[in-house]
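A short write-up of the structure that comes next.
All protein chains but one are shown at their positions in the complex.
In this document, chain identifiers A, B and C correspond to the written order of the chains, with residue numbering beginning at 1 in each.
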Amino acid sequence: MILSCNENLNEMNLITYITDPAGLQKFYEAVISTHATFAPVETFGKFDYKPVTSLSECDPGSPVPLTRSMKPLFFPKSAKIMKYVTTSEGTAVSDTVDDPLAGKRVILGVKHCDARALQVLDHVYKWDYLDTDYEKRRENTLLVSVRCDEAARHCFCTSLDWDVEHTDAVDVAVIKGLDGKVYIQARSEKGTLLLEQHPPGEDDTSGSSAEEIRKQYASFAGSFRLSMDYKTVSAKMKNSFDSPAFEEASSNCISCNTCAFVCPTCHCFKISDEKIRDEGVRYKSYDSCNNVYFTLMAGGHNPRLVKYRRWRQRAMHKFSYYKERFGVNLCVGCGKCTVSCPVNISIFEMVNQVADTIVTASQSCE
Amino acid sequence: MMDYTNQIQDIAGKLFSEGKIDVFIGYRNTGFDTNQVPALITHYKDVDQLVFNEKSDFNLTNYLKYEHTRNKRIGLVVKGCDSRALNLMLTENQINRDRLYIVGIACEGVVNELGGKAQNCLECIMPDAVVFDELLGNPTGKREYKINTDVSELTGKSLIERGILFEEVFENCIRCNACRHSCPLCYCAKCCIDQETSTLYHGANTTSGAFHALMTWSLHLAGRCVDCRNCEKACPSHLPLHLLHKQNEQVIYENFQQHLAGMIRDDRGAFYKYSLSDPDDFIM
Amino acid sequence: MNTKQITKQHDFTIHDMEQLLIPTLCKIDRIIQETPDIRTYRLKFKEESLMERFTWLPGQFVEFSLLGSGECTFCIASSATRKGYFDCSIKRAGVVTGDIHRDLDEGEEIGIRGPYGNWFPLEELKGKNLLFVGGGIGLAPLRSLIQYAIDNRNDYADFTILYGARTSADLCYKDEIKEWQDNKTLKVILTIDKPEDTWTTNVGVVPKILEEVVKPAIENTKVITCGPPIMIKYTILSLKKLGFADQDIITTLEMKMQCGLGKCGRCNIGSTYVCKDGPVFTNEQLQGLPDEF
Partner (left out) sequence: MEAEVNDQIVSIEKPHLIAPAGWQPLIVGILCNWCSYAGSDLTGTSRTQYPPNIRIIRVPCSSRVDPWFIIKALQTTADGVLVSGCHPGDCHYITGNYYARRRFLVTKKLLNFVGIHEDRVQFSWVSAAEGTKFAQVVAKVTGDIKKLGPLHLYKKENRNK
C-alpha cells in the first residue's frame, strides 16, 4: 500500500544533494556542532540512541537491526508526571521540572522502520486527548535517517502496509548509493531548512540521483528472507480470536516484557507513585500486556491470566485491533522483538502460524 | 562438537509411546535462523523436531515453573548447569521428582553469539548432569573452581571506576524483568519487587529502580545461582549481570566452606545453613 | 465498533494544567460508611470555583488518586443535578482501595482527574420506562442516573429499581433507598441472597427476582444493569428470556483502567478502549466485542 502522502511527496520536487562519504561525515559534524544531537552509541555491545557531542562517540550508520529503537526519546522508559508535597497546610501538586526531551534536537542514524513507528504512534497519542509531552517532543525533533543497505535476519518491513522506499516519516534521508556517492534528500520542510543551513554537497540539478536511489533500494529489496502477503494475513487475523494456534505458538513464551519494551510501537504504560515522607513523584513507566498483572483488577479478576490470552492480545493488537481503529498496522516489521526475545519467539512466525489455521478453518467450512 | 539430536528424539519417542510423559521439554530449530527455541512437545508426532547440539543454551528447567507443566509428567533435557538448578528446585520442593524423566547431558560447552565457547562453559565446575534418569555423553567429572576474570579485574579497579560501570548498567536497564522470568530459581508466584502492597515497592523504571530491583534480585539468588547465564542471555540491554552473581558466588565459595549451589541433592542454598566458624571480623 | 461511533468528550475538562495526567486536588467533605466494606466519599474541589465548572453525565467515571498510593477508577455515584459535590463509592478490594479506606479521613485531600468515558444514552432514554437492575456496589453508577432521572422526572415514564445484595448489611445507600421507597413515583424492589430473620421482603438472587417478582413489561422499556460480572451475565440471560432486545439492555463494564485517556492500553478489548468508548455499552455492542472481560 502506498500512502497517499507519498504520492504528494513524489510530486514535490525533492531537493537532493550529492556528496561523497567524506562530505557526509562533514555534514554530520556540522549538524552535531549546531544542534542538540542524538545518535546511536554503542553500549554493552548494542546500539542505543544517546545524546552526543562529537561524531567520534557515535555511529550513525550502525547496522540493522539496532537492538533499541528511538522510542525512549519520545516515550521514555520512566517519565515524571508530577510532584507533590504534603505539608500541614495541605497538599501542593506541581508539574515536574522541564522535560529533558522537549528541546529542539536532531536524531541521526534513524532507521526508516523506527521513523514509521512514530507515525504509527501519532495516531494513538493524538486521538481525542492530545498527549502534549509527546507532541512537543515530536515537533521539536528532526529525523535524519540512513537508509538500510541490507536486510537483517528478522526484518520484514517490505511485507507491511508502508513503503520503506518512499517513506515520508523522516525529515532528511541519507542514501548511500551503489556508485560510491551519498545522496542526501530532504523529505519535509524541516529537513529542507536543515539542508539549506548545512548544504552537504552539490544540489542535484540533472535529476540523475533519483535513478541511483532507486537502484540502491533495488539492490537490497529482494534480499528480505521473511515476506508475507500482508493483506491476506491481516484479513485473517481479524477472525483469529478463537484460533487454537495462539496456545501452541505461545507455549514457550516466558512472559517477560522484553518484546514490548524494545518494540518501537508498543505504547502501554503504568502509573506508579514513589513517596518518601511527605514528598512524592508520580511516574509513567513502560508496561506490557505480556505482564500477568497488567489487567489484574482489584477484586482479583484477571481476564488475561493465561499466557496465550496475553499473546493473543499482543498479536491481535498489532495486526488487527489497531488497524481497525486507526487504519495502520501497529507492527512496522523491524524485528527487534525477535532479536531480543530470550527464547527467540518471532512475531512474524506467530502471526503466520495463526493465519494459517484460519485458512484451514475457512477452507473446511467451504 | 556434541550432538545428541538422535538419542534425544529416540528417548522422547520411547517415553511418549510408553505413555510415561505428557510433555517433553527440549530444543528445536527456529526454522529461519541458526538459533534454537525451547520446544514443549506434547505429541509423539512432533518428536522429530527435537534437536540438541552446542547451540542449545537455554536452561529448560525454567519451564518447570510455568502453568502448562503443572501437574504433568515431564521429560526434560538438562546440561550440567541446568541439572544443578533442577537439583535446587527439587531440594526446595518446587517440583516432584516422580513427575520428571530427566535426560542428563555430559555437556561439552555451548557456544556464544560469536561462535566461541561461552564464558560460563569455560569456567564450568560441573559439566555433567548431577541428576538424571539417563545420561548421554562421556562424563568428565567435577572441575576446579575458577575465579571469574571479569570479577577479579573489576575488584582490582577503584571504587569510583566500579561505581561508574554499574551506574551505566543500572541506567541501561529497562526493567523488562526478562532476567527474572528466565531464571529457573526465580519461581516465586509474585516477586517481592512487584509487591505493590509493600512499602519497599518501587514501580518506576528509573536508574534507582533498576539498582533496587537488580541488587535485590541478585542477593536473593546469592548462594543459589548456578551460573547458567539465562538472565544474561535474556537481557535485551546486554547488561553484564553475571558480574553480580559471580561476585556473590566468589564471596560465598571463599568464605562458606566452598559452597556451590545445587551440586548435591538436599544441599540448600548457602543462606539456609551456617557454620560457627563463618567470618565475623567485619562485624563490630 | 468503528471510529465514527466515538463519543466526543463532554465539552468540559477540569484540566488547567497542560499535562493530562496531573490530578486536581479535592477535599473529602464527608465519609459515609455504607456497608462494612463500602464507603461513600463526598468530594468537593479544593478550589471552590472549579466545583461550578465541573459537570458530568451519569455513567462517567473519574480517576481517584490517593497521593502516594496510586490511582483507581471509580464511577461518579451522584448526579450533576445535585450541585456542590460529587460522590464516589469505594469498596475495599485491592491495594489502593485498601489504602483509601485505611488512610483517608474527612477533610483530607485527594486528586481527581476526569470526568472520563461515555455516559448513559440520556436522549434515547427519554420517554421510556426505566428498569434499573443493580447488585452490590453496582448500584453506584445507577444511582447517578437514578438521581438524574428523579430530578428530571417528567422526561421518563415508569420507574422500577431492583436492587440486590448478599445480605441486608451489604445494601448500599440505605437512607437514599428509603427516600426512593417513600417516593410514590418510583417502584423499589430489594432482595438479598439468603433469608435473614429481620428481612421480610424478597429473598433470592437478582435474576430470579427479576423473572418471578418484577416481571417487567418489555414494551418501551430500557434496562440499565450493573453489578458483579456473574450477576450481569445471568441478568442479561433472564432479560433475554423475558424478551428484551439487545439494544434495550444497557450495562457498564468493569475493566482495569489506568489513564482514562485511551493511551495506556490496559482497557483495550478488541479495537475498543473501554475508558473512551465505554464504560457504558448496550448488550448489542458487547456482543460485537471479543470475550475478554
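Going forward, a residue touches a chain if its C-beta (ideal position, glycine included) is under 8 Å from a C-beta of that chain, and two chains touch if they have at least 3 such contacts.
The shown structure was predicted, so the numbers you read here are calculated from the model rather than taken from an experiment.
When the whole complex is considered, the residue among B:His202, B:Arg229 or B:His242 that touches the unshown chain is B:His202. In the complete assembly, the contact with the undisplayed chain comes from A:Glu274, out of A:Glu212, A:Glu274, A:Asp287 or A:Glu349. Checked against the full complex, the one of B:Asn177, B:Ser218 or B:Ser237 touching the unshown chain is B:Ser218. Touching residues on subunit B toward the chain that is not drawn are 151, 154-155, 159-160, 162-167, 170-171, 192, 200, 202, 204, 206-208, 211-212, 215-216, 218-220, 222-223, 243-244, 247-248, 251-252, 255-256, 270-272, 274-276, 278-280, 282-284.
Here is the rule we use: only the chains that are shown with their structure count from here on.
Chain geometry summary: the mean Cα position of subunit A and that of subunit B are 32 Å apart.
Taking each chain's centre as the average of its CA atoms, subunit B and subunit C sit 49 Å apart. Chain centres here are Cα averages; for subunit A and subunit C they lie 39 Å apart.
Residues of subunit A found to touch two or more other chains are 270, 272-273.
Residues of subunit C found to touch two or more other chains are 70, 95. Subunit C meets subunit A in the complex at residues 2-3, 6, 9, 17-25, 46, 65, 67-72, 93-97, 109, 111, 229, 254-256, 258-259, 261-266, 268, 270-271, 276, 290, 292-293. Residue ranges of subunit A in contact with subunit C, taken from their complex: 81-82, 84, 86, 90-91, 93, 95, 124-125, 127-133, 241, 267-273, 275, 280, 282, 284, 287, 289, 294-301, 303-304, 309, 313, 317, 320-322, 324-326. Chain contact summary for the complex, subunit A toward subunit B: residues 43-46, 48, 67-68, 77-78, 153-154, 225-226, 251-252, 254-258, 260-262, 270, 272-274, 281, 283, 285-286, 288, 293, 306-307, 340, 342-346, 349.
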